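To keep things clear, I will list the structure first and then write my remarks on it.
The complex appears here minus one protein chain, its other protein chains still in place.
The letters A and B name the chains in turn, as written, and every chain counts its residues from 1.
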Amino acid sequence: MARITLEGVAKSFGAHAVIHGADLEIADGSFVVFVGPSGCGKTTLLRLIAGLEDVTAGRILIDGANLVGVPAAKRGLSMVFQSYALYPHMSVRGNIGFGLKMAGTPRAEASRKVEAAAATLNLTAYLDRKPRELSGGQRQRVAIGRAIVREPKAFLFDEPLSNLDAALRVQMRLEITTLQRQLKTTAIYVTHDQVEAMTMADRIVVLNAGRIEQFGSPLELYDRPANLFVAGFIGSPRMNFVGQETAHSYGAATIGIRPEHLKAARDGEGWQGRVSVAEHLGSDTFLHVDVPGIGNLTARSIGELGLTTGDPVCLLPDPARIHRFDRDGKSMRS
Amino acid sequence: MGRRITPVRLLINTVAAWIVGLMIFFPILWMVLASFKTELEAFATPPSFLFFDWTLENYATVQGRSDYLHHALNSVIVAGGSTLIAMLIAVPAAWSMAFAPSKRTKDILLWMLSTKMMPPVGVLMPIYLLYRTFGMLDTLSGLILVLCLGNLPIVVWMLFTYFKEIPKDILEAARMDGATIGRELIYVLTPMAVPGIASTLLLNVILAWNEAFWTLNLSTSAAAPLTVFIASYSSPEGLFWAKLSAASTMAIAPILVLGWFSQRQLVRGLTFGAVK
Partner (left out) sequence: MTEETRGIGRLLLSPAVGLLFIWMIVPLGMTIYFSSLHYNLLNPGTEQFVGLENYTYFLTDPAFLASLRNTLVLVGSVLVLTIGLGTLVALLLDQAVVGRSIVRLMVIAPFFVMPTVSALVWKNLLMHPVSGLLAYVAKSFGLTPIDWFAEVPLLAVILIVAWQWLPFATLILLTALQSLDEEQKEAAEMDGANALSSFVYVTLPHLARPITVVILIETIFLLTVFAEIFVTTGGGPGLATTNIAFLIYSQALIQYDVGTASAGGMVAVVIANILAFFLVRIVGRNLEA
């Protein structure tokens, strides 16, 4: 259980700067997700916290103590790797218990803890198997078991679900969040999937090209994105961005409106256009509409609208949900 | 390959392959057969192929000779010792190049390989003189030193390639689990690298056992391994062939067996990865 603070943390590989001065305050017991596109530096930031890489500048504090210079082995953190990184020559029991062995935990106590962790993760039947005899999902649980058994100050997750199939991913998402809430241990979770971020996080850190764009709760990021990047990254389908005269008429360089806040109707008020593609999911309809003078907009409706390619349609934006952005892409919020 | 091979084709292939194989293997076969003949039989004309009085007297004689055993023991000590010491130096070096590489790592590796390509004869003189000055001629330690340094590049190279195949994140996981680098090496790396380490050990023991330049020039009797012992029979005529064959068979038999197991390592080790 720990409060983690980053002060001016920067990282360069040679001349190439990957992280530019990150400042962050992660509350004790919270589940924080680092999210962003490939190459944004989220994994690098995680590895800096883990101690697998050295910072070029700045400080990393756990409960006020500076970790810079402390080797990974002594930081008291656990990491779950994307590839699970299980020890192939050890059984599940050996894998989970390895950290306890390194810490010098007496055999009996270690055994008890390993079995408790295995029980939590439904691995008791597999304790004596080797990793190669396990399925992907089971291996993942072993990786998690290895991380929790040491009762670390924080958990670090590096895209642990990306190698699983979709159904398993959804199930594991729930299990991980449940587990974390149970254990109340601080967790930092890296993913490129904003759905994972939104559903799992207490707070989200959105990263782009080595910079923290915004740090807030999922709903904060959804309702009040700080800039164009966050606004376009969070939410699926993506927010619609409109520029030029329409934006100027709202007093901004760019305005954004989410598909779910565009009310589509056959006629009435709003922007007039034609449907170019209609996607019917039964529960929702996504309409891709070509609005002359504005561009291509995506609108989302609940239920079936009965519109198809070529049909004229009216899109009415909810005035309370229009986001205004200035010339630098920053949100113009009072 | 989804196509069936015709029985005729299979027969032709098999016959051709076996003929070629036997032709290549023949000298060894002939020597092994000679080891079971009496001396008179061994160089009788016409030579008998399978139908002669098989005897074990040659093996008994050779094994009874203490100097044969002495030289065999020397071979074991020199081949084993030089390889083990090379491994002790090479494992950390290979770890370093595989898991803590720098910009220079590739150049260092290539440089190491190039030292193996130096012709031994180019440094025969100084090594001989140095050894003479320091009383290292005809000593086991002298041979072990030279062979160790001679094979070191290959040992480092092979271990490097095996270590590179170990996923880096498993070692990082060990670090996160609280293991210092030493414990990481002992508990995680070495167990995972055991097959690679065994293969490297095997191939290099074979190369050291068969080494016939330094052993011939730097030892005469006290430290002489089997290579030298057998070479000393190059002059006398006729009478010793059956016994010599027995001695030779015993000298090469273990290596032939080990060699069978190290074919793939041979390709990996001696082509320096230039062929995949």
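General observations
Basically, a residue touches a chain if its C-beta (ideal position, glycine included) is under 8 Å from a C-beta of that chain, and two chains touch if they have at least 3 such contacts.
This is a predicted model, so every value here is computed, not measured.
Considering the entire complex, the omitted chain makes contact with A, B.
When the omitted chain is restored, the residue from B:F25, B:W54 or B:F134 that touches it is B:F25.
Touch with the chain omitted from the figure is made, among B:V156, B:A173, B:V188 or B:A223, by B:V156. Touching the missing chain, out of B:L56, B:M118 or B:I186, is residue B:M118.
For chain A, the list of residues touching the undisplayed chain reads 51-54, 71-72. By the touch definition given at the top, chain B reaches the unshown chain through residues 1, 5, 9-10, 13-14, 16-18, 20-22, 24-25, 27-28, 30-31, 34, 42-47, 89-90, 92-93, 95-97, 99-102, 106, 108-110, 112-115, 117-130, 149, 152-153, 156, 181, 206, 209-210, 212-213, 216-217, 226-228, 230-231, 233-234, 238, 241, 244-245, 248, 251-252, 255-256, 258-260, 263, 266-267, 270-276.
Here is the rule we go by: only the chains that are shown with their structure count from here on.
Those residues of chain B whose C-beta lies close enough to touch chain A in the complex are 167, 169-170, 172-180, 183, 187-188, 191-192. Put simply, chain A touches chain B in their complex at residues 50-52, 71-74, 77-79, 81-83, 85-89, 98-99, 102-103, 146, 150.
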